[in-house]
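All protein chains but one are shown at their positions in the complex.
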Amino acid sequence: MKIKEIQEELIDEFAMFDDWVERYEYMIDLGKSLPLIESKYKTDDYLVSGCQSKVWVNAELIDNNIVFKADSDAIISKGIIAILIRVFSHHKPNEIIEASTDFIDEIGLKDHLSPNRANGLSSMIKQLKLYALAYQTKINDE
Amino acid sequence: MKIKEIQEELIDEFAMFDDWVERYEYMIDLGKSLPLIESKYKTDDYLVSGCQSKVWVNAELIDNNIVFKADSDAIISKGIIAILIRVFSHHKPNEIIEASTDFIDEIGLKDHLSPNRANGLSSMIKQLKLYALAYQTKINDE
Amino acid sequence: MKKNTNINIKEIRKDFPILNRKVNGNDLIYFDNAATSQTPKVVIDSIVSYYSNYNSNIHRGVHALSQEATDAYENSRIKFQKHFNADNSFEIIFTSGTTHSINLVANGFKKILKSGDEIIISQLEHHSNIVPWQMLCEETGAKIKVIPIDHNGELVFSEFEKLLNSRTELVFVNHVSNALGIINPIKKIIDRAHEFNAIVLIDGAQATPHMKVDVLKLDVDFYVTSTHKICGPTGVGILYGKEKWLNKIPPFFGGGEMIDQVTFEKSTYAGLPNKFEAGTPNISGVIASGIGLDYMNSIGLENINKYESELLNYATKEMLLIEDLKIYGVSKEKTSVISFNVGEIHPYDIGSIVDKFGIATRTGQLCAQPIMDYFKIPGTIRVSFSFYNTKEEIDLFIKALHKAISMLS
Partner (left out) sequence: MKKNTNINIKEIRKDFPILNRKVNGNDLIYFDNAATSQTPKVVIDSIVSYYSNYNSNIHRGVHALSQEATDAYENSRIKFQKHFNADNSFEIIFTSGTTHSINLVANGFKKILKSGDEIIISQLEHHSNIVPWQMLCEETGAKIKVIPIDHNGELVFSEFEKLLNSRTELVFVNHVSNALGIINPIKKIIDRAHEFNAIVLIDGAQATPHMKVDVLKLDVDFYVTSTHKICGPTGVGILYGKEKWLNKIPPFFGGGEMIDQVTFEKSTYAGLPNKFEAGTPNISGVIASGIGLDYMNSIGLENINKYESELLNYATKEMLLIEDLKIYGVSKEKTSVISFNVGEIHPYDIGSIVDKFGIATRTGQLCAQPIMDYFKIPGTIRVSFSFYNTKEEIDLFIKALHKAISMLS
């Protein structure tokens, strides 16, 4: 599936819920299914900076696709990063770099985009895109 | 005349005027009749501090009465200090220290009492009373 | 409740426009008072009145507006002088906040401290009362000694006494800990420090909203606070200093107002308080801060204190009924602050969920990392009550907390 398609899938899934409680509960469930980062990567080098809770992310290039793994000590942050990884993982660096993130608004997580959300989506997105950028540069250089 | 009486005299004089223009003109005239300080006293030591224009004051004790002399490089300040000197000069230190200054309000100069009036009445009054205090202390010590 | 206190909560709540606000469809419940207090209408009105009637730069203007603005500004200084019972109005310096006040004093000792001198601070300090002293120590070679806390979060006074010696130059302690709400025994600390001729600065940012402070009785050398925590606007701090110390330390900012004479060879400094108030100050803020102070005094700090204690006791009792809930900071001497965690749940998770119910709490390190390090936790959730909060709000919070816990476990 293309990134855009996964995003639409997520929008549909979240549209089924009546209120934020259900949306949050679903997000927390998604967090539980997150492909976890190996514990050796749970160090400061892999931390997403500017978060109130700790969020670790690593990325590997497998068959030209980036595969993300992550974890967090807070459940909501874990749910958020899980959503992002579902959207971005297993795609080419370029696709990740260029992907829009408007879907966040539509699944009702807009309030996590504030510069203030110490665990903010914005830092996580930035981090994922940075990984993609790094791999893309590497690919170009080869 | 007692300080109180001079103050009442001034209040009567100022009450004759219809508007501030006349009051200011009269004050400026009073300034012109100010007993001037000798030029050797026109130094920083005799400056009233905190003024935007320069106001110099000196005090001497003559027959147990304080005699003030002053000058200013601004005409309005000169008028103000002239009024104060007319009220306070030729009185005993104690009388000066204890004198009320409510008359200022009644002659329409209240706006010069603000801490902001760089040429403020307040600093001048403080200075005159300080001289009186100094002489009183000297008298007590003797 | 109304029987026990003189607080007319219904009337008071009408004074605060923000309490009409909805958040996520719910009535706002503002429990982040230790971060900043809400602003009564009289204070907002005073700002409107300032800009609509007499906005002007102060101190140097001969014109009417400048005069009115200066009068109001200086009148505010006198209000704070009276409130804190300072000897002189020029011992009250207006700054841009507690942080500025502390840095002003720290900077002042750069030339005075020598290598080997000692500074005592406490483990309970806000970052604003740690970092400036570290910067000072780096420049002077002085050393920081730390008064430890016990497992309740209380300062260990006997350890403080051991730290004192003839090299102790400065002692810095907050009056009330922002993270735990514990009231420190500052009078004892000041007296003991003075026996060693140490100079004491008390950070009162968390105390002034809740109690009357008398700097003369305390015999404190410096006392600082921010007015945004006492119903004032943002951007105004207070520095009280004893005249002799304010005369001793050099100015912090150079600029207009703080000088007497300026030539390119040498400038001479103005007297107090101008020496420390270079540049155009936050004029409307200072004036509005005075109105905020008046407002608090019209309710009465004793009434506020009593009412807030009731809220604190009620909330503490209710919260301790929740399984696995741990409150940090246990003391008989506390302001209306509860810092807690529930089991292993991350404070951020709970803060985010209760926010959805319209409840404003603070989560994280609360600018007090050393305390969190001591308890080995990433942070806490802090609820802090003010005199405009109610028991009903606490009930709604407890309900939201239960919901959060069930969602997050």
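We just call them A, B and C in the order they show up, numbering each chain from 1.
In the analysis below, a contact is a pair of C-beta atoms (placed from the backbone, for glycine too) under 8 Å apart; a residue touches a chain by one contact, two chains touch by 3 or more.
In this text the structure is predicted, and so the values were computed from the model without any measurement.
In the full complex, the chain left out of view touches A, B, C. Here the missing chain is touched by one residue of C:I44, C:I112, C:V156 or C:I322, and it is C:I44. Touching the chain that is not shown, out of C:G153, C:G181, C:G235 or C:P273: C:G235 (per the contact rule at the top). Interface note for the absent chain: among C:S128, C:T208 or C:T390, the touching residue is C:S128.
Checked against the full complex, the one of C:K244, C:K266 or C:K376 touching the unshown chain is C:K266.
What subunit C contributes to its contact with the hidden chain is residues 17-18, 21, 23-24, 28, 30, 32, 35-36, 38-39, 43-44, 47-48, 51-57, 60-66, 96-100, 102-103, 106, 121, 123, 126-128, 130-135, 144, 146, 226, 228, 233-236, 251-259, 261-264, 266-267, 278-285, 348, 351-352, 355, 358-364, 367, 369-370, 373.
Contact between subunit A and the unshown chain involves residues 52, 111, 114-119. What subunit B contributes to its contact with the hidden chain is residues 20-21, 24-25, 28, 52-54, 73-77, 118-119.
Just so it is clear, only the chains that are shown with their structure count from here on.
Chain-to-chain contact here is organised linearly: an open path runs through the chains from one end to the other. Set against the Cα centre of subunit C, the chain with the most distant centre is B. Subunit A and subunit C have Cα centroids separated by 39 Å.
The centroid of the Cα atoms in subunit B and the matching centroid in subunit C are 45 Å apart. The set of subunit A residues that touch two or more partner chains is empty. Of all residues in subunit C, none touches 2 or more other chains.
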